[in-house]
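Shown here: the complex without one of its protein chains, the others still in place.
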Amino acid sequence: MTAMKIEQAWNNALAGVALWARTNSPWVLHFNTGSCNGCDIELLAALTPRYDAERLGVKLQASPRQADILICTGPVTRQARDRLLRIYEQMPEPRFVIALGSCALSCGVFHDCYNVVGPLDRFIPVDVYVPGCPPRPEAIIYGVIELLKKLHPVDVILEGGSA
Amino acid sequence: MNALGTLLLFPGGLALLLVALLAEWISRKLLARLQNRVGPRWFQPLADTVKLLAKEEVIPEGVHRVLFEFLPVLSLAAVLTAALAVPLFGVVPATSYAGDLIVTVYLLSLLTLCTSLAGLITDDRYAAMGGLRVLSQLFSYEAPFLLALLGPAVAAESWQITRITAHAGSNVWMLFTQPVGFVVAVIGLMGKLELSPFDAPEAHTEIVAGSLTEYSGRGLALFRLSRNVALVVGLTLVAALYLGGVSDPLAFAVKTLALLLVITTVQALFARLRIDQTIGLWWHYGVLLALGQWFLILIGKGAA
Amino acid sequence: MTTQPDSAATPKRFTIPIGPQHPALKEPGFFEFTVEGETVIGATLRLGYAHRGIEKAVVSRTWVQNLYLLERVCGICSHIHSLAYCLGVEKLAGVTPPPRAQAIRVLIAELERMHSHLLWLGVAAHDAGFETLFMYSWRDRETILDLFEQISGNRVNHSINTLGGVKFDLTAEQIVSVLKAVELMEERARYYLDLVRNDPMLGQRIRGIGTMSAAEAHRMGVVGPTARASGVGRDLRVEAPYAAYTAIPVVVMLETDGDLQARFIVRIREMFESCRIIRVLLDHLPEGDLQARMPRRIPEGETIARVEAPRGELFYFIKSNGADMPERIKLRTPTLCNLGSVLALCIGRQLADIPMLLIGTDPCFSCNDRAVVIHQAGNREKWTWEQFRRYGNEALR
Partner (left out) sequence: MRISTILGMALQSLFRVPATRSYPQERTPSPERLRGQLRWNPEKCTGCAVCVKDCPAVAIELLEVDKAAKRFVLRYHTDRCIFCSQCVQSCRFKCLSLSNEAWELAALDKQAFTVDYGRDEDIHALVEKPASTDDPPRL
């Protein structure tokens, strides 16, 4: 009986540690599914000195295998769809998706374009939607924090990061 | 019991791993500050590692499963073993025997070989390309790095790290008597650890993540850890040999840290070298300089 | 390990795909390089991942709506796209925007050129593995983005153009901050110019790489800074001045080396010229209205509008049938003209040079991914260089 309790407590502790690590180390993969570049450069700008997302642990990864969060920009075009699915499949669990910009949310200004097959959430599950055309880098960081809050509702660890 | 403690807690094992993570943080933080930004929080490398350990491990199709899982473990084991003979934190190393310098250097190279093999066993083209680049870089920096470490060995007339450090502690810093050797050793260490500007094997903009492209989760965590441990071991080695021995642990820690800061600053300052430029640099200058230094030491020895 | 089918004969031959998701490209282009060891021996390009069908979509939207659709052809040169469109439509409607609007348009265009060049410098540095330079140039770029945010309310898609003029006026305060920013930019540009000229390690990656002679540049039909780096002085601000450029003569920055370094230098030197233009503009900023009245229906007719985008000549063909929607809009973006040169230049180079060569032309896939039919009965169609060139030429005719 006590053995089971200890095991449970141990498992809970492990899960807690894993959750802490996950919320503090969101590695990001960026995929452009047909965007106009606007969101892409703003996403990149979020990593540069002015906004420096690395202080929240955000790191841009090159390989889908090493990323936790897939950030997609742009409406999904016919050609990019298969790639999108492939990249999503390649990512290991647990994985999260952020739809960045009005186009990824709803096709925005590109609604009704013949080669646009739809917003992102028609193809893969989306965890956080960040509207904006493009969203400011701060709004992107806000979106990432919303995701982290969803994962770890109690308190998102945001101390540090200023000095 | 005491031996077990030495291996698992201090100075090997746990303490070494934590210091390795700390070294990564210092390096990343300094890099960020040099780039005029804030940089990661102090627990960032720890969070990264724990997260990767808790993540799903994808084993790609067409890969040798056992090898794929075994290589990261082997590389970590190799660098941890290498740490045994090195005066970590200025403490007397766990083992010491004649010729342990050579063994340590080759154990560090095992990490590189594992990295390369990890790329070559997968189907991925980026990984294969990365694996090949790792190998070619290995062949280019190995000789000068070893030659640079042999300088102090020759001066101390021993292949045993403890003897060399003892000699280094009782004489003028070898940084001043063998400046060329020091420079070659530092750059060799950077090449060994694939730090920028010698990071062609994992150049993000060319071949994604190099040989580790297919690694996710645990494997990646172990590779990253082993690279950090190798960084600490390499820094310790160079600091002990060239910066005046290990007599005072605190002073030694400061020296090692200073060396880490120098290496990080160098990383921030240069554009990446192409792989052919790296190799050219080494065989044109690195080896020749190290050899020249070596001959000078021999002549000096002969004269004395 | 993937090799080509006839791997027995050429065991060392690989194809390395770059894209559509690749860290060197922030956009989904797709290149396939055949390499032997580290040397590139063949290259193919496949476009279309970002093809959204804008040229088709414009015919079912009103003239006003199209302004915003065309602005989003490309997020980096958003202003210049809407400017070209506005110039064309205004020409069709016979409307002249007020002088103050024209000056503001040019002001924004020059600010955008600076921001685009800084962005490019950063991306190029990133591709060369020079993270620190990337961080610095993107930090400095924020100064200009702040101006955009102050003036228009958005950092990227400024939407400052409207048919018949501009939407936002410049306040005296903003003029002061623009001048301050210009001063800072000049100082930084001087620093970067020194850096790309003298940094030995960066020099190793850019000096003598991808050299294109003036004759080759002519033959391949490259435009913009890529052409100017090879000594071909194509610049529409001089050849066919539009908006407020008619009053401000622009000095064309020319370099003759034609290598990657020259492309770096040309772009940075253009920043000085942009600073100068902005100063002249703000000294003689005309007073008056911002917008002229535009009809909702544009009279029948067809016209072309050409402007100098940060990447080179941007071309718009606009045809109206008198309705409230255009009948046809054709656009040709500078990247399309320049991409062909990349494929030609990369043969025989090292794999590590490829991202640099590619970025040397400042490619923008979202601009040009709009014309290629890809899936044909399951076969992927890839364009050879010849086809590509023919396509570019046809667009010119």
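First chain written, first letter: the chains are A, B and C, and each begins at residue 1.
By our rule, a contact is a pair of C-beta atoms (placed from the backbone, for glycine too) under 8 Å apart; a residue touches a chain by one contact, two chains touch by 3 or more.
All values derive from a computational prediction rather than experimental measurement.
Student: List the neighbours, among the chains on screen, of the chain that has been left out.
Tutor: By the stated touch criterion, the chain not on view contacts A, B, C.
Student: If the hidden chain were put back, which of A:23, A:79 or A:102 would touch it?
Tutor: Considering the complete complex, A:102 is the one touching the chain left out.
Student: What does the interface between chain B and the hidden chain look like in terms of residue numbers?
Tutor: Contacting residues on chain B, toward the hidden partner: 30, 32-39, 265, 268-270.
Student: I need the residue numbers on chain C that touch the omitted chain, in ascending order.
Tutor: 60-62, 64-69, 71-72, 132-133, 136, 139, 142, 146, 149-154, 157, 159, 162, 167-168, 191, 194-195, 198-201
Student: Using the document's contact rule, name the residues of chain A that touch the chain not shown here.
Tutor: Output for chain A: 49-52, 55, 102, 105-109, 111-112, 118-119, 121, 127-133, 135-136, 138-139, 141-143, 145-146, 150, 158, 161-162.
To be clear about the criterion, only the chains that are shown with their structure count from here on.
Student: What are the two chains with the top count of C-beta contact pairs?
Tutor: Answer by contact count: the chains A-C.
Student: With chain centres taken as the means of their Cα atoms, state the distance from chain B to chain C in Å.
Tutor: About 43 Å, centre to centre.
Student: How many Å are there between the centre of chain A and the centre of chain B, using C-alpha atoms for each centre?
Tutor: 33
Student: Residues of chain C touching 2+ other chains?
Tutor: Touching at least two other chains: 22-23, 135-136, 139.
Student: If a residue has to touch 2 or more other chains to count, which residues of chain A qualify?
Tutor: Residues 48-49, 62 of chain A each touch two or more of the other chains.
Student: Spell out the residues on chain C that touch chain B in their complex, using ranges where they run on.
Tutor: Result: residues 1-2, 14-17, 22-24, 38, 125-133, 135-136, 139, 199, 201-202, 204-205, 350-355 of chain C touch chain B.
Student: Would you mind writing out the residues of chain B in touch with chain C in their complex?
Tutor: 31, 34-37, 120, 123, 125-126, 128-129, 196-197, 199-200, 203-208, 268-277
Student: So in the complex, which bits of chain B are touching chain A?
Tutor: 28, 32, 35-44, 46-51, 54-58, 126, 204, 208-209, 212-217, 220
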